[in-house]
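Yeah, one chain of the complex is gone here, protein chain that is, but the others are all in their spots.
Right after this comes chain A.
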Amino acid sequence: MTFNIHGGYLEAIVRGYRAGLLTAADYNNLCQCETLDDIKMHLSATEYGPYLQNEPSPLHTTTIVEKCTLKLVDEYKHMLCQATEPLSTFLEYITYGHMIDNVVLIVTGTLHERDVQELLEKCHPLGMFDSIATLAVAQNMRELYRLVLVDTPLAPYFSECITSEDLDDMNIEIMRNTLYKAYLEDFYKFCQKLGGATAEIMSDLLAFEADRRAVNITINSIGTELTRDDRRKLYSNFGLLYPYGHEELAVCEDIDQVRGVMEKYPPYQSIFSKLSYGESQMLDKAFYEEEVKRLCLAFEQQFHYGVFFAYMRLREQEIRNLMWISECVAQNQKSRVHDSVVFIF
């Protein structure tokens, strides 16, 4: 019960932040907006107000998303400044996922000869590290590691994918998934080490994340050259599906087989039962909904770090929602506005 000495203040802060998440009523109002200005106006009554108030009027979706992300980043930085060990490490772990995404974004971008500055603007600010722009110099994985990533926290995750092959789309994607796998396993181990309610709640959340990735990898790799063994190697070594589910997923040839595998697991049965056969479009949303539900549950317990993870994820989901709504409004496709919005409360 010494949690509050170091974590009490920040837990209070994060719970306060959570109270600022948009509610279903907010989303309903947002969905009725006619223009982006309406969205701005509505958001100005929420916690996003100060971030949007100085934007000149013809708004773009990117501006809204950028400013909303900025708010999240500010909050994150504030918490990180206040945090002590081991919470600060925990908070840093949260950003590694974004780091991996950014690395992949830059590397793919350079491969397709995009401008580095342009790519940097697209990177998630939480996943920035000092020498990120230098990634463009690297020609293959080995160089990538040796030049840049050895300084970043991602370095240990690289041990499995150092090859001298030139980079191409396929092995970048494999690299992303290998990194992600290593990251999730490391994070999982770290949470287990912390013990207590943190371990309990985070193992549940991370297991869900790992399983979702496993399913996504399977579905995305159907019909590609990826061998079964390679596919099997990309699954994280924990989670509900580990190890038997992985064996079965590794041999799946189409979506219905995946479904067959997943329906054996009660928590995922409900997700798949919502989808009609042969459909994978709505799977993402179903997974997001389930994730949001689980994240919200993390707030039901006290004295653990899961709330920080949950809060960051919920905000990210909220920003995704806002982006979708703004896009729909901007492109005048309001009929599709509900397709991808996941209500948080």
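To be clear about the criterion, contacts are C-beta pairs under 8 Å (C-beta built on N, C-alpha and C of every residue); 3 or more make two chains touch, one makes a residue touch a chain; residues count from 1.
Definition applied: contacts and distances are computed from a predicted model.
The listed choices are "Ubiquitin-like-conjugating enzyme ATG10", "28S ribosomal protein S35, mitochondrial", "V-type proton ATPase subunit a1" or "Vacuolar protein-sorting-associated protein 36"; the UniProt protein name belonging to the chain that is not shown reads "V-type proton ATPase subunit a1". Across the entire complex, the residue among A:Thr134, A:Gln192 or A:Asn220 in touch with the chain not shown is A:Thr134. The hidden chain makes contact, of the residues A:Asn4, A:Gln32, A:Thr62 or A:Gln331, with A:Gln32. Touch with the chain omitted from the figure is made, among A:Leu111, A:Leu147 or A:Leu194, by A:Leu147.
Of the candidate positions A:Ile13, A:Val116 or A:Ala286, contact with the unshown chain belongs to A:Val116.
Mapped onto chain A, contacts with the missing chain fall at residues 29, 32-34, 37-38, 41-42, 44-45, 53-57, 116, 130-131, 133-137, 146-148, 151.
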